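All protein chains of the complex are present and in place, except for one that has been dropped.
Showing chain A:
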């Protein structure tokens, strides 16, 4: 099949929402793109306006690729398409102007959310550093980019209440529907964070309060609650007794003999060094 036909088919299946079909079409299209030298914007293929138009189309194809892999839970694919898209976004003849609320910022913000939901905070900041310092994006005005930024800021502060509100806003309040995809992972990550904080911050906590703090429905029976915690939150040292949770915070005392051992090793090392100096 030719590139045009394939592309038309891809558009059609993407519009009709069958993302699995998109995923099937994409490898063939990518091969065609490589044959036509359209997978990567270079100085050589961004000269005429025809070439730029062609590249715009391949950018759109890759964006569809990214979105459809995301919606079919293919995160690796999403990451791959994003790294394909990166040179497109940074190319000045394709994306020269300031962009607010465009498809590209949407994809970028989805990528940022993805990094957050995976707990890849340092990658998140690396990415952010670049976005923030590029004149192409106006972060304050961009509803897409604002969202992950707010999330991260509140997560770092420990302001989980705000995050909960952000995540559970009505669907039409979210900047775009693709975000819904991450909500669940993010909420799980959020609960995990809260659980870790609870463990350190409290000696004991009634189960009912614990449920509220973890944003779990009150209908949960103690047993179901216990099961949920054990399955999702890695709570090895929580004790469930009489509708109260005890957090076993006592850390095993350091082995004293081990301690004196290190002292001996250290001192011997100093002696050796000093001997060599003298």
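Just so we're on the same page, contacts are C-beta pairs under 8 Å (C-beta built on N, C-alpha and C of every residue); 3 or more make two chains touch, one makes a residue touch a chain; residues count from 1.
FYI, contacts and distances are computed from a predicted model.
Missing chain, UniProt protein name, picked from "Shieldin complex subunit 3-like", "Piso0_005309 protein", "Ubiquitin-conjugating enzyme E2 2" or "Mitotic spindle assembly checkpoint protein MAD2B": "Piso0_005309 protein".
In the complete assembly, the contact with the undisplayed chain comes from A:125, out of A:56, A:125 or A:239. One of A:160, A:179, A:225 or A:238 touches the chain omitted from the figure, and that residue is A:160. In the full complex, chain A contacts the hidden chain through residues 121-123, 125-130, 132-134, 153, 156-162, 193-194, 196-203, 205-206, 209, 213, 254, 259, 263, 266, 270, 273, 277.
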